[in-house]
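First comes the structure, then the notes that go with it.
The complex appears here without one of its protein chains, the remainder shown in place.
For subunit A:
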Amino acid sequence: MTEVEETLKRIQSHKGVIGTMVVNAEGIPIRTTLDNSTTVQYAGLLHQLTMKARSTIRDIDPQNDLTFLRIRSKKHEIMVAPDKEYLLIVIQNPCE
């Protein structure tokens, strides 16, 4: 368990990281540095997007699979590392 703690702490300490969250498939935030409502909102929306992205990749090539999803917006970048059961979401503001 300490590895998890360490990993998450390390991620959070990187430059520009606004928030980190671990969400399960039901949308329950397991670990988050942001407030609950924001987390749940991110969780719900990104879960659907990840599902869609994954199915797109697999439709094009069934041997392929989604490893990472990066959404660049005007304000910041949302990075999603998907898994079968959990989602690791990090919001970063890349310094220019």
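In this section, a contact is a pair of C-beta atoms (placed from the backbone, for glycine too) under 8 Å apart; a residue touches a chain by one contact, two chains touch by 3 or more; residues count from 1.
Everything that follows uses one rule, which is that contacts and distances are computed from a predicted model.
K.L.:
For the chain not present in this complex, what protein name does its UniProt entry give, out of "Response regulatory domain-containing protein", "DNA repair protein RAD51 homolog 2", "Dynein intermediate chain 2, axonemal isoform X2" or "Protein transport protein Sec24C"?
P.N.:
Result for the unshown chain: "Dynein intermediate chain 2, axonemal isoform X2".
K.L.:
Contacts of subunit A with the missing chain: which residues?
P.N.:
Interface with the chain not displayed, on the subunit A side: 1, 3-4, 7-8, 10-11, 14-17, 22-24, 26-31, 36-37, 40-41, 43-44, 67-68, 70, 72, 77, 79, 81, 83, 85-86, 88, 90, 92, 94-96.
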